[in-house]
Structures are given as structure tokens and as C-alpha cells.
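All protein chains but one are shown at their positions in the complex.
So that you can tell them apart, the chains are marked A, B and C in the order they are listed, and the count of residues begins at 1 in each.
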Amino acid sequence: MIIDHPLLGPRDAQEFTYLGDASLINRPDWQCENALSEFHDYLYLRDNPAGEHRELWYHEQGDRSWLVVTRNTVTHEILSVELAHDVAKAVTAGRSAK
Amino acid sequence: MHNLKAITPLRGVTPRLDHIGTISITEVVDQALASVAARKGQSAVMQQALADHIGLHLPEPGHAVIAAPFGAIWMGPDQWMITAPHDSHELLASEVKEIAGRSASVVEQTDGWCRFDVAGVGLCDLFERLSNAPVRTMAPGSAIRTTMEHLGVFLWRLADDHMAILAPRSAAGSLHHGLVAAARSIA
Amino acid sequence: MTQVNRLNGGLIDRSTSLNFRFDGKTYSGFQGDTLASALLANGVRLMGRSFKYHRPRGVLTAGSEEPNALVELRSGGRQEPNTRATVAELYDGLDASSQNRWPSLERDFMAINDRFSNFLTAGFYYKTFMWPKAFWEKLYEPIIRKAAGLGSLTGEDDPDLYDKGFLHCDLLIIGSGPAGLAAALTAGRAGAQVILAEEDFELGGRLIAESCTLAENSGADWVMQTQAELAGMSNVRLMPRTTVFGAYDHGIYGAVERNTDHLAEPAPGKPRQTLWRIYSKRALIATGAIERPIAFENNDRPGIMLAGAVRAYVNRWATTPAQSVVVFANNDDTHQTARDLMAQGVKVPAIIDTRPDAPDVEGTEVLKGAEIINTSGRLGLSAVRVRVAKGYTRDLFCEALAMSGGWNPNLGLTCHQRGRPVWNADIHAFVPGEGLPVGQIVAGAAKGELTTDAALRGGAAAAVSALADLGITATPADLPAAQDAPVSLSPFWHVKDAKRAWLDFQNDVTVKDVKLAHQENFTSVEHLKRYTTLGMATDQGKTSNVGALAVMAELTGKSIPETGTTIFRPPYTPVAMGALAGRATGKDFHPTRLTPSHKWAEDQGAVFVEVGNWMRAQWFPRKGETHWRQSVDREVLQTRNSVGVCDVTTLGKIDVQGADAADFLNFVYANGFAKLPVGKVRYGLMLREDGVAYDDGTAARFAEDHFVVTTTTANAVLVYRNMEFVRQCLCPNMDVQLISTTEAWAQYAVAGPNSRKLLQKIVDPEFDISNEAFPFMACGEVTVCGGLRARLFRISFSGELAYEIAVPTRYGDAMMRALMEAGEEFDVVPYGTEALGVMRIEKGHATGNEINGTTTALNLGLGRMVSDKKDCIGNVLSRREGMNAPDVLALVGLKPVDAKDTLLAGGHLMNKTGPVDVANDQGYVTSAAYSPTLQSSIALGFVKGGFDRNGEQLRLVNPLEDKEILVEIVSAHFVDPEGERLRA
Partner (left out) sequence: MRYSALRILKEALTGHKGWTPQWRDVAPAEAYDYVIVGGGGHGLATAYYLAKEFGAARIAVLEKGWIGGGNVGRNTTIIRSNYLLDGNEPFYEFSLKLWENLEQDFNYNAMVSQRGILNLVHSDAQRDAARRRGNAMILNGSDAELLDTEAVRAMYPFLNFDDARFPIRGGLLHRRGGTVRHDAVAWGYARGADMRGVDIIQNCEVTGFRIENGAVRGVETTRGYIGAGKVGVSVAGSSSRVMAMAGMRLPIESHVLQAFVSEGLKPFIPGVITYGAGHFYCSQSDKGGLVFGGDIDMYNTYAQRGNLPVVEDVVESGISLIPALGRARLLRSWGGLMDMSMDGSPFIDRTHIDGLYFNGGWCYGGFKATPASGYCFAHLLKTDRPHEVATAYRLDRFKTGRMIDEKGQGAQPNLH
């Protein structure tokens, strides 16, 4: 596979390490009421869709960026690639806005 | 002055040089390295400081620049590797820190890496047997961090027939072995 | 022996005669021959035996789809089983043997199977060999295994080298027949980056196999002229002898180039083959078509060949399979075979055409509406029996038969990403359908454009449209006029009522087997394949799948497309495994990482051990020591008594800087780091988010905003990756910067009561490292040996007064030598990983054996380190009930009740009484060593509820090695439990 890195352009997926669902960015609040249950769902449950999947890839043999890649798990077509750092900043911004 | 004698990444007293066919492979030891990573929100300040003090304009992603005696390779978002000759700039990290001040995190990287300079007309034939970098379209001044021989490396195109490779120093022997084997294959 | 079947003309180089051997007999051929063409030229028809019935077989095809003519090529470590004689290039001295026969190809004992074929029907083995139960493994299976298989490996190491490489292009063209060449010309002239890959050693495809003309020239002449133009373009890379075997995601194709298979052996340093990973923006499949046989009684005898193959042998290789050749077909195209043969003076007794309205051919008789109902000839064809239209039979004597049931587009590469072919009723064949790999297009015969003219123009047009996608303007190359007669074919798959008519030649699948599969409800194509083994042979059913599908369609009363399609998986043709491995084998399997003191350690005669990719000194034998334990015991005792030095560079080092560096580490580690003073080091434990212990190490604070973290050797990469995840994904607003410095610093542990004295000789005097100025867990930047920058940490893994000193790696060798020299007065010893391990067990430090991915801080006795006053990775889920039950495993020390006994890691612990079983299992031993300090075997282990069981005796059982001893639970801190030494 080839991942179109937002900064570097197309790079062989072999340079990357795969982690899993991008929802791993949305780590629950450790002090929330159902922390145990929230963390259980966060860490263990997956949508695991057949189709579009937002997922985390780490450019380990490259620039060490974590990326959020939206990829179709049936065709492997890659629909978008973002820097996970940007995605995470948006998530935290959303959180503090609440 | 201390009395400790350095050895090369290939564990020699002097750097190694190989000629195989049209290809020459040179172990380069006269190189000091320091990484600079901008502190949060300080990238512009840091870049300005380096430009002002040593005339080094940090390159875009995927590129490297030279402002002799310094050079810089893009490493990652807001992170670069600065190079300079070791003999004259052994304390490069301190020099850079001095310039960047609180705008950057600076880390000595000199001996984290080995460097081999490969030159010769068969350069592209050689590198297309070693890495997925598009070596035939890779212009001088590009620098790609990728894998080669199962190692994470920087490929820095210095000229059409000249490539520098930076790789983890501990694996210099394996890298050199791979370069030599590929050179023999195309010789 | 003379080349009795050699004709005039052809594309062979008659000035270069080559000698070769087959089954011990010497023959000669010419440069440009394949093994198959040369054997045919020499009058050899029998080349192999089939898989199941061991039927005599000759060559069926002239290409990589060959099912029959498989040989063992070369010998010794280079012996290459199952080599298709049709693609093996002849070289002087080539030595090949037939295979899957005993004792000889002519007389094969296993041909007895053919006599019993009526019992050995599809799937017969699923229905028998079950009684008595033990007989399957002891009797039946060994016999079956011995009879099965094809060629053999010698078991000797393959001596050849293989390369791997990477190519990039705008347009990858696969196949150099008319479509491929026209596309290459078009794209090449437009300036695109083009790769033209051809599996053959000559470009041209059918153009060099047919007697066709392109405008005024022969096809071969046009190929030569085109090849010359392409070779002159710097943007075009011609790659003959290159098989593109797989279409992978996002335009990546796998290809193998056979660099030196056409030579007796590669020159030194040169690869046998190269695996290319081709990154293409667009890929054109121009792989042509594969002819299909007709199934009829005994249609598998040597001499029975595909008609297109016969034409290739005649026109390209100037070889006829025999002096008398009958033709059998259901289409016009094949009649050319007779013309080509007759033009060379070969007798063609008749053309048998299944169509009542077949055209006539000058010079021979066309038996219209006829079919072959049987053949004869034990080791080679001698006659065919024909049922003519009127119903009576006629025998025709001939030594070869050229047959054709039509052509199937060669669409393997279009299926590699689950693309499903669709049926084209005009040409009665499957053509590429939907779901092609992204960026892939098809042209020429592979697309069903079966005339030369259509292929040429289709190839050019495909190149134009592919390049247009990339923004490159191209105009179709000017192309010569060529044959453009429409396909005239009437589907004909098998002659009815045949008793044994082969569909899959190699695996011996006949029409009858398909009928049986249908009868037993294996009607789905996939069931059919699996039950009968159809298409599972080395040719992957290239000549057989569609025919079998047609037979099944007849049986089910459905159309062929309703019955199913056949798809193909990579690789397109079998790929030498050596090529897939490249140079990463043997000692080069993984890179080797050497520590800064490696050279010095080698000088000392150290014994090294693999630790991940690192080589580390395991121990340093001294003269007179005959057993490793002597060396290790000495290293331990001398370190504990005086001072020892160990290279610990392999531990991961991560530089953490930034205004939020302390908060960051506070989050990454289970224990607190926010308040660690500058100039101090703290032990840290990292958890995974699931609350299980992950890694441990130290973090040294060099400034308010600067830490240096160490990790275990094994987890250096993982911890760095995880810290980047936390930095970028979980804490994106923190000001933190990370970089690995593992290799930048040579780091040595200097341990033992004399370590300070030794280091005082090394560290420059302006730095006070006395206990008061530089106490336990201090760190700082110093200079050594007269001014070299260094880092000093007062940390201890051994439990002794100890330091770690780090200098830039290039000085690591000199530093080690300096330490040894300075330590001479203390009788300093270097110690290796074994002594390191012994001392850490004596001290009760957990390592990878204990932090094994299933144990928690609580299990490790570090439960109190997990702060509940702050957020950190893993603390929430570490509170789950199952991980906090009263009887959770606890890390304990163990020693034998009888001091002479030896503890082994991996033994299980049982209560002192009661049965030895799972219910009674109390835990296991993780690490064990002989402690020279305690003069006893000692161990660490996990015991259920072990924190409260000090002093209890357990049985350490090891049924695997039939051992059982009595052990006592003790504190894991065998040496200096109060930690007085390390603070001294």
C-alpha cells in the first residue's frame, strides 16, 4: 500500500507501523463517573467496519508523525490522510469548549 | 584536551573507502550532528535565529540545504538535523543551543549515526536495489528518511552522482555490507 | 544425436550450438532454444509423468502455462524441481532430469496407478484409509506422500544470491506482444516513464510465434525494429525475462527478473534473480491469451499439443514436434497451423474440425464436423481415431496432434484484488470484468481483442488513455496494418462419452471427475476445485479451469457464467522463494547492531549473544576457565568484591525536552515525576493502558525542561513509539520534544565497592563525585579523561555502589580501555550479560522475564508505585477486580531447600503436598541463576498470593524434564535487602 503523507507525499506503507482505530485518540477522562466502563469501551470495543475506517498509522521509518488515515477496509482505497496531531488538537479543543 | 582516541563506525582507526566498479563508498566521520526541534509555537523564532546567526534557512519537508559549513536536513514536523564538520564543530549541539536559546530543544546526535557517501555513475542502479526512494527522480537537495537493509536511514542526494546515507551507527557494518553487495551486483 | 525435427528459418542462432543433457543423454540445440524446443528438435516427445496416474507426458504448450513438461534442472544445491522445459532457456552444459518417476521415465513403476484409475477417482481418499485407525499415519499416508510430490529438493543450501529492488514508473506495461509494444511506443514517444516487462527472453509475444505479416514486414521484423526504437529511449526500460507475478494495492506490482538463469551459473557476486517491487501510476495488462485444449479420450499422450504452441515451435524455434502432425480444432485460426507446418514440409494428414461448415485448407484434407474419439501410442502418440460427420471412424497415423478449443484471455493479474471476469459470448471466453485493481487497464488479447490488428490498436489506445489520466498527452503510435479477421469459433469443450478425457493434465483431472463432483454436490466452482484438485497444480489451471467449468455448466444445465468464474491469486506463475527473500538470509537475515565496546570485547575473547539485533558480550572467559559458569561466577564475585564494568549502551535512551516535559513523563509513567529535582534520577514504571506493566527504566532530570529517559533494550523502539503517540495524539497541547539518543552515547555501568575510586581516576577532578556531592540517584554532566564531555548517573542494577557513565560513542572504545587501565589496581573485571543477569536476580530486579506482558505492578510488588492522585496511562484499568484479587500472582524469591538442588526457569510451583496438577498449580519460575554470592541456586517467580507466603515450602516441578525439588519462598532481595551498599 501507499500512504499519501500530508507533508511528504506518497510513501510505501511498509515505512509505517499500524496501531488501529483512530478513536484511540479520544481517551476518556480518568475522573469521569464511569471511568472504568468508559476506558473499557475505549480500549477494547471496536466498530471494525467493512468500509471506511479511520485509523492510526505511525511513520516510524520516516518523519515519526502519527497519521489518521481514512481507508476502505474492503478495497483498501485511501480516502484521506491527516496528521494525527492536528486531529488530536481539534479533539482537545472540542473538549475544552464543552 | 582529553586523551581518548575515537574509532570509526566500522570500528577502524581511519575511515574506510571502497571502490567497486564505478561506485565508491566512503565512510564519513568528519560530521557533527545536532537535532533541533522547535518549542511549541517557537518554530518561526527558531528558524529566524538560525538564519540570522549562521545563514541557515531550514528546508521544507523532504529536503536538505547546505550553508557551509553548516547543513540541515528536515526530520519531521518542526524538527531538523543540523550538520557541520566534526573537526571544527564537535560541540555543534552547544553552538546551536546558544543560537536557538529557549526556542528549540537541541540534542547532540553526532554519534547516533554513521554516514557513507556513495558516488559514481551507477548510483541509481545501486540505490534502486536498496531502497524504495525514487532515486531516478530524486533531485539534488532532497533528503528522504526511509528504510534500507531493514534499517531506518536518511538518503541525502548531494548531486546526481552522489548520495549520502545516514544510518544508525551500531549497524554501520550491516549497512556497509549491503552497500558493497549491491555494488558488486551491478558492477 | 541429430536434430531430426529441426526446420529452416526461425529466430534461433544457428551459429551458436549448445550441448545439453536430459536424463543422462546428450543432445544439441542452438542459442535461442528453450529446453522444450531443443528436445522436440531432437525428436524427444516424452518429457514427464503426470501427478496422480503417472501417465507419460510430453510438452503441451510453448510458454509458462505448461502443465506437463516439468523437469529437475541443475543439481546439488542448485537443483530446481518442477522447472517448465518450455521456459528454461538452453545454455551450454544444461543438465536436466525427468521427475516423479521410478526407476526411469520410460518405465515408471508408479504408472500402476493408471491401471487402478477407476478406484482412484476424485476424492476417493476421503472415503477410505480409515481403518484400522493407526494405519493412516503408519501405512497409507507414507505411501501416498512418497508417490505424491513432483520434483525434489536436495536439501543442500542454495548457493546463489538474489537481489531486491524498487522501480517507479508512470506506465507499467506487462507483456510485449502487439498490444504491449504498441502501448510502449505510444507512451515512450510521449515521454512518459515506461517499464515494459516481458516474461519471455525475447520481446514480441505471438508476433514472433506466428507467420503473420505486419504491412510488408514479418511480425518478427516489426518487433525488432520497434525494440530498437524503444531501446533508444531513456524513459523506457525494457525488461525481458521479467515476470510480473502479482498486483498489489495502490499500483504496486511484484516482478521477478531472471538475471542469470540462462547461464550455467551466475558470476561471483551476481544475482540469480531480482525481485522488483514496481510502483506504477498506471499498469497495462497486455498479457495475451492462453489457448485451451479439447477434452477427448486419451488426449494427454506425448505429442498432443496446443496448436498455437506448435506454430510457435515451427515459426520461432524452427522445430516441428514430429514429421506428421494432425490438427484438431473448433476455429479458423488454428488452420494456420497446418499451413505453417506444410510450408516447412511437414506432413499434415488432416485437419479435424468440429464445425460442419469449416473452411477448406489447401494441401490437406479438412474433416468437417468430426471429432477425435481416441488416441494410441504408449510413450508417444502414434495415431488418432476420428469419428467423422457421418458417424464412422477413421484412424489417422501421426506422431503429433495440434489441438485448439479457442483462446482464453490471460487475465490472472486482473483478478488479484478480487476482480471477477465476465463472460464474453462473442469470443466464448471470460474477459476482465469489474473490480480491476486501481490504475489497471487491459488491452489486446488479454481484453478479448483477439486479432493482431485489434491488439495493436487497442494497446496504443490504452496507453493514450492511461497517460491522459496522468496529465500526459500522447498520440497513438503509427502502426502497420495487420490481420483483422473476426474470430470464427464454435464452442467445443469435450468429446461426449469419453471414458477418460483430461481437463487438468498435471493433476490428472478428467471429465469423469467433474461428473462425480457434480453427483456428490460439489457443484460450486470452489468445491469442484478443492474436491477434484482441478487447477491446483503448478500451472494453476491456466489451460484447464474454463474447460472444467464448461463441463460443470453442461451438468447443471446452467450457462457457463451462471455456473461461476475462475479467479486467480498471486503469483501469476510460481516464483523462486530465493527471489522473495533477496539478500536477507543467513547472517544477513537481520541487521547486526554492535555496541561501542564490541571491538575491545572481541580483543578480550568475549563470548557474544544475540539480544534482539544487538550482539552483546555474554561473558569474558579467562585463561584456564573451561566452563562458562567459572567466568560468570568470577565476574559476579569480583564486581561485588571490588569493581566491574559492563557495556549497557543497548538500553534505550530518549531525550525529552520542553516546558511540559515533566508533566509529560508524569503522564507516561505510573509513578510521579513532576517533582523530581534537577540533578536526580528516578526509577519509573510504565503501564499499558490496560494496566499491565509495560517497561521500566529511569528518567534523569538534567534541567527543568530536560530529561533523559532509559528503557529496556527490548522495548526501546516500542516505548519511543508509544511516547510519540502520547505526545502527538493524547497530549497535543504539551510543549514536549522527543528524540532517541540510544546510539549517540556509549554507556557503561561501573559497579562495585571500588567503583567510585575507579571513576575518580576517570572523571576530571573538578567534578566532585563523593557520596555527599553525588549521592545515590544523582546525575550530572561531567568531563572525563581530560575534558571529554560525559554524563554520569549514580544508579545501580547490581545492587552495589554503582554508576553509569556515558561518552560520545566514537570514544566508547577508548573509554572502555581507559576504565580497564584505571581499574587495574582494583583488579577490575569486565562483565557480560550473564553476570548482569545473576546480579539482578540476586538483587530481585524484574526484567523481561517478569515484566512479560501479563503482569501488573501489583504482581511485581510495585503496586504502590501506581499513583491514583494523577492521570497516567493504565491507572484506571489497573483497578479491575480480576487484576486485584487476593490471590493474584506475586513476585517472590525462591531458593532450594537442599542447597545442592538447581532451580530452572519455566518450572511450575505446586503446593508442598497434594497432586501435581493444574488445580494445585501455585505459579511458575521466571528467572533462575546460580548465585556465587550465596553459593546457591536462586530464582525469582510468581506465586499466588505470594506476598504473605514467605518461608513456605513448595514443590518446583518440571515434568517436561522429569524433575521435582523442594523450594522455599524467600524475599526476592537476596543481596543487601536494605540497600545499604548502593547508598555507600
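The rule is short, and it goes like this: contacts are C-beta pairs under 8 Å (C-beta built on N, C-alpha and C of every residue); 3 or more make two chains touch, one makes a residue touch a chain.
Predicted, not measured: the structure shown is a model, and the values here were computed from it.
Taking every chain of the complex into account, the chain not shown here touches A, C.
Annotation: of A:M1, A:I25, A:V68 or A:L83, A:M1 touches the absent chain (contact as defined above).
Of the candidate positions C:V71, C:L150 or C:L381, contact with the unshown chain belongs to C:L150.
The residue from C:T393, C:Q519 or C:N733 that touches the chain not shown here is C:Q519.
Although one chain is not drawn, the whole complex shows that of C:R756, C:H908, C:R955 or C:R981 it is C:H908 that touches it. Listed for subunit A, the residues touching the missing chain in the whole complex are 1, 13-14, 17-21, 36-37, 40-41, 43-50, 53, 55, 71, 73-76. Listed by residue number, the positions of subunit C touching the unshown chain are 51, 77-82, 100, 118-119, 121, 124-131, 133, 136-137, 141, 144-146, 148-158, 160, 162, 164, 246, 248-249, 252, 254, 275, 277, 416-418, 512, 516, 519-522, 524, 526-527, 530-531, 533, 536-538, 540, 569-571, 574-578, 580-582, 584-590, 592, 609-610, 688-692, 694, 848-849, 852-854, 877, 880-884, 904-908, 916-918, 921, 924-928, 957-961.
We adopt the following convention: only the chains that are shown with their structure count from here on.
Distance between chain centres (mean CA atoms), subunit A to subunit B: 31 Å. Separation between the centroids of subunit A and subunit C, computed from CA atoms only, is 29 Å. Touching two or more other chains at once are residues 12, 60, 64-65, 83, 85 of subunit A. The residues of subunit B that reach two or more other chains are 79, 132, listed in rising order. By the touch rule above, subunit A contacts subunit B in their complex via residues 7-9, 11-12, 14-15, 60-65, 83, 85. Against subunit B, in their complex, subunit C makes its touches with residues 161, 163-168, 268-271, 274, 277, 279, 583-584, 588, 590-595, 598-599, 613-614, 649, 655, 657-659, 706, 733-735, 737, 739-746, 783-789, 807-811, 813-815, 818.
Those residues of subunit C whose C-beta lies close enough to touch subunit A in the complex are 248-252, 279, 417, 438, 689-690, 717, 721, 724-725, 728-730, 732-733, 871, 875-877, 879-880.
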